[in-house]
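Got a structure for you, questions after.
Shown here: the complex without one of its protein chains, the others still in place.
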Amino acid sequence: MVFPGMALLQRAKGPDSFWKKRRLFRLTAHFRGRNRNVWTLVLRNVKRALVRATKGRIERKKDMHDLRVTRITAAVEEHGFTQPLFADGLNRSRVYLDTKVLADLSIWEPRTFKALTHLAWSKTFKDRVEGVDEQGTPPANVAIKDLKDS
Amino acid sequence: MTALGRVKQWNTFARTWHLFDAKWQNPIESGPTVAKYLQGLHKPIFHPMSECGDHVVVINTKDIALPGDEWRLRVYFHHTGYPGGASWTKAWELHDKDPTMVMKKAVYIAMDGTLQRRYNMLRLHLFADERVPDEIMQNVTNQIKPLRYVPPSLYDYSEEEIEKFPKIVDYPHDYVIR
């Protein structure tokens, strides 16, 4: 039997539905199993992946900051000082270097970083910040008398 | 690479072997310190994905000291997986069976619970006394400073030192020293 009306029931979605779907399929090359080939699954998983990428951009900034602080802590501990006091000492000396620069210096410019540690130690010692005495005597030959008290 | 460049490269990236003497140390307090060296958190080049941890050799683990009542009260839980397989072992019982376990558990618990933890623990070498194999001792180049100051016992002082030490109190006139 022939049903001529059946063809009219088919929805005409448009000539470029293939290309529209392909926009999303391009993003799923690295997905697992059916998630990369089946349209209905691709729709859900691509959305989740994009949402995660958006949230991850914010998380990445936090993660990078935490990693840099860990590295700075390690470098400061190598010189016998502590990271909170180091940050306090730099702020008091009005050395406003951010964590990115400090972390890079700690890896690539060790002697500069050592000088910064000595500066922070001497300044916190001079200002009698709580907890400096436990670190012992500050290093000698650090010129902080010209620093104006902030 | 120049010779200096090579020295700098090795200085930065070589895996160091550290020694830690656990005599009279509290393992729960010193666990985080040892874990720090095993993970590589003492290095400015640290990254969790790069295996930058060092080796740590812990000696005299049988001589660890716990404060006060902890030998009796601190318990370690274990479950075999089978029904009725839960057990609580006291610290002194565990130390009896294996003198390195308390220190090992302290370090394991103190570490970040990532997948790297098991690999970092492989770089921890525990010895109950001071007998360390030569192959390991040859690699050791640094000693981690002990956290607790070990007070000298009366028998670490010579008799002369004890006699010469100023006395606060004298015996009464008619007291017989026993």
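In order of appearance the chains are A and B, and numbering begins at 1 in each one.
Note that contacts are C-beta pairs under 8 Å (C-beta built on N, C-alpha and C of every residue); 3 or more make two chains touch, one makes a residue touch a chain.
By our rule, contacts and distances are computed from a predicted model.
Of the candidates "P-loop containing nucleoside triphosphate hydrolase protein", "GPI ethanolamine phosphate transferase 3, catalytic subunit", "General transcription factor IIH subunit 3" or "Mitochondrial ribosomal protein S18A", the chain left out of this view carries the UniProt protein name "Mitochondrial ribosomal protein S18A".
Contacts of the undrawn chain with the visible chains, over the full complex, involve B.
Interface note for the absent chain: among B:65, B:121 or B:136, the touching residue is B:65. Residues of subunit B in contact with the chain left out of this view: 24, 26, 63-68, 71-72, 90-92, 95, 148, 151-155, 157, 161-178.
The criterion applied here is as follows: only the chains that are shown with their structure count from here on.
Centroid to centroid, with C-alpha atoms defining each point, subunit A and subunit B lie 34 Å apart. Contacts from subunit A toward subunit B in the complex involve residues 67, 70-75, 77-78, 103, 106-107.
Across the interface of their complex, subunit A is touched by residues 41-47 of subunit B.
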